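Showing just some of the chains, left in place.
Chain nomenclature is as follows: A and B, assigned in order of appearance, with residue numbering initiated at 1 for each chain independently.
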Amino acid sequence: MVAMTLAEIATAADAPLRGNGAVIVTGVATLQKARPDQISFLTNPRYRKFLESTQAAAVILSQADAPACKVPVLVSDKPQVTYARVAALFAPSPVACQGIHPSAWVSDQAQVAKEAWIGPHCTVEAGAVIEAGVFVGPNCVVGENAVLGAHSRLIAQVTLCHGVRLGQRVLVHPGAVIGSDGFGLADADGRWIKVPQLGSVWVGDDVEIGANTTIDRGALEDTVLEEGVKLDNQIQVAHNVHIGAHTAVAGCVGIAGSAHIGRHCTLAGGVGIAGHLEIADHVHITGMSLVTKSIAKPGSYSSGLAVEPSRLWNKISARLRRLDDLARRLVALEAKLSTDRDA
Amino acid sequence: MVAMTLAEIATAADAPLRGNGAVIVTGVATLQKARPDQISFLTNPRYRKFLESTQAAAVILSQADAPACKVPVLVSDKPQVTYARVAALFAPSPVACQGIHPSAWVSDQAQVAKEAWIGPHCTVEAGAVIEAGVFVGPNCVVGENAVLGAHSRLIAQVTLCHGVRLGQRVLVHPGAVIGSDGFGLADADGRWIKVPQLGSVWVGDDVEIGANTTIDRGALEDTVLEEGVKLDNQIQVAHNVHIGAHTAVAGCVGIAGSAHIGRHCTLAGGVGIAGHLEIADHVHITGMSLVTKSIAKPGSYSSGLAVEPSRLWNKISARLRRLDDLARRLVALEAKLSTDRDA
C-alpha cells in the first residue's frame, strides 16, 4: 500500500495545498465515500453538493470551489488533470514481467526483447518484433512481421494481424483486433469479388485502443492512428481511415473507409462517419450524430435527437413524414395572403 | 434423446392439458415444422395462421387461441414462459465437467473448486477464485483476484479482468470482456492524460452477458449489474454504470459513464444512453433512441425515425434543416392575419 503525506502529493502533482501537509493519505475516493486518509476531487458540478460533508483528507478542486470546502484543498485550474496525476500515484503499477511463459508459442523467427513479457497461451508468429518493456498479456496473437514498440501493452486476447506496427507505449485492451481485412468488395454482376487488402495499420505513440474495438488494414496504403489518439470500446475503424493526433473517440463509433479525421477532435458515443470525407482539426461531434459530408470549420456538430414519451414521439414522427407537404401549404398560405392584400 | 408424455410435460410446466396425455413427445418445433412427436407453441400473433394445419403433438398457447387449435393444447396465461420451461426439458443439459484441462494454465495461487471445470488453453491468474460447478470454456482468461460464483459459465474466449466479481449462475457468452479500463481521460493542454481506473465490476446472480459485449471497470467505485440483468451481444457498458435488477438490454446498445438505469427496464437495440443520468424503474426505450436527460417516470420513450424511400427522405430532411425558418414564417402569418382582422 502506498502512503504519502498531503505535502508530498501537492509537490508531485504541482498543485498548491491549503491545509496541513503532514496528513497521511493512502488512496483516492469519491467525495461521498472518502475516509480521512483518502484524497478526493471535484470535477463535475453535479457532485458539488457532497463538498460540504466530505470526510476526505483533502479535495482537488478549482479556485472557485475552494471556499466551499471545509477540509484541506489542492487548488488546480485543471482539477481533472491534477486528479489523474494524484490517482496515478496510488494506482498499482503494471507488472514488469520478463520472459516468455512456457505455454506461449513464439516462432523462432520472431525477435523478442529480453526485457519483454509474452504471457500464457500467446502466439507470436515469424518476423514479429517485440521491443523492450512490452507486455503481451494472456491469449494474445501477434501476427507475422507485426511490430510492438517499446513499453506497449496488450492486456489480453488481443489480435494484431500481420505487418501491423504499434508505436511506443501503445495500450490495447482485451478483444481488440488491429489489422483485419478492410471491407473491400467489387460488384461483378451481382456477385461480390474480394478486393485484396494490401496495406497495413500504423499506430502512433501513446495511443490507447479499447476493448473489442476493430481497426482494419488499408486496401493499399496504411490505416493510420497518429500519436495520442484515444479509442474507447466497440469502435469500428475501416480501411484507410486516418485519425489525427490527440483525437478521442467514444464507444460504438463507426468510421467508414478513407475518412480523414483531424487532430484534437472528439467523437461522442455512437457517432457515424461516412467514407472519403475530411474533418478539420478541433471538430466535436455529439452523440449518435451522422456525418455525411466534410467539415471544414472547427466547432461542435450534431444530428442526434433525444427521446420523448413514445406517444408524443409517434405524433411528431408522423408529422415529420408529411413535412414537405406542410411546408408547401405554408408557402401557399403566404401567397394567398399576399394576393388577398394586393387584391 | 429425451422422451416424455404430454401428461408429464403438462405437470412439469404446470399448465393444464386438453387432449390425450399419453402421447409421446421427443422435442419442440415451430408450428409449421413440428412432427407428431414434437410440441409447439403460439406466442406471436404473426404465426396464428399456422395453427390450423400444424402436425404438432400439442401446442402451448393462451386461452383465447385454444379454440382455433385442432390438436391437443397446453393452456397458459404466459405461453412464452410455459414454452421456455417445456423447451428446457428437451434442451441438452450443459456438460458437467470437473477438473483442469491439461492445456490450461492455472496459477498455483488461484483457488479452483474440485467441482469446477477449466477448459483447454485457459489462463487463470493468481488469486482468482473459482467456485463449485463453474464451467470455464476453452480459451478464456480469468484475471488476478477475479471471482466466479458457483455454477457460473464462461462459454469460450471470455476475458475477466483482474478483480472482477461474478455472482452465482452468471452466464457469459464468447468474446465478452468484463473489467476493461474505463475511458477516463483528462485534457492537459491538448494531450490526454489517462485517469487510472481503480474500481472493478460487480455482477449479480443470474446475470447473462452476450457475445462480444464489453463492461468497463469503475474509475473509483464499481460498475454494477444487479441480479437478473440480461445483456445481449455487442453492448458497451462504460465505467460506473449501474444497471438495476431484471433490466434487459438488446444488442448494440451503448451506455455512457455513470449512467444509472433502474430495475425492470428494457432498452431496445442500438439505444444510446448519455452519461451521469438517472433512469427510473420500468422505463422502456425503443430502438435506436438517444437518451440525453434523466427520466423520472416509468413508460415508453422514443426518438428513432423509421425509413422512407430515400428520395422522399431527402426532401423531408432538407425541410427539417429549415424548420426554424418555417416556424418563424408561421408565426409571422399568424400575426399578419390577426392584424388584418383587427384592422
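Quick note on the criterion: contacts are C-beta pairs under 8 Å (C-beta built on N, C-alpha and C of every residue); 3 or more make two chains touch, one makes a residue touch a chain.
The model shown is predicted, which means the values in this text are computed figures rather than measured ones.
Undergrad: In this structure file, how many copies does the full complex comprise, given 2 in place?
TA: Total copy number for the complex in this file: 3.
Just so we're on the same page, only the chains that are shown with their structure count from here on.
Undergrad: Return the distance between the CA-based centres of subunit A and subunit B, expressed in whole Å.
TA: Roughly 25 Å, centre to centre.
Undergrad: Spell out the part of subunit B that touches subunit A in their complex, as residue ranges.
TA: 103, 105, 121-123, 125, 139, 141, 143, 157, 159, 161, 175, 177, 180-181, 183-188, 190-196, 198, 212, 214, 216, 220-221, 234, 236, 238, 252, 254, 256, 272, 274, 276, 285-286, 289-293, 295, 299-303, 305-306, 308, 312, 315-316, 319-320, 322-323, 326, 329-330, 333, 336-337, 340
Undergrad: Report the residues of subunit A in contact with subunit B in the complex, numbered from low to high.
TA: Within the complex, subunit A touches subunit B at residues 28-30, 33, 44, 46, 78, 80-81, 83-85, 87-88, 90-91, 101, 103, 119-121, 137-139, 155-157, 173-175, 208, 210-212, 228, 230, 232-234, 246, 248, 250-252, 264, 269-270, 287-288, 304-311, 313-314, 317, 320-321, 323-324, 326-327, 330, 333-334, 337, 341.
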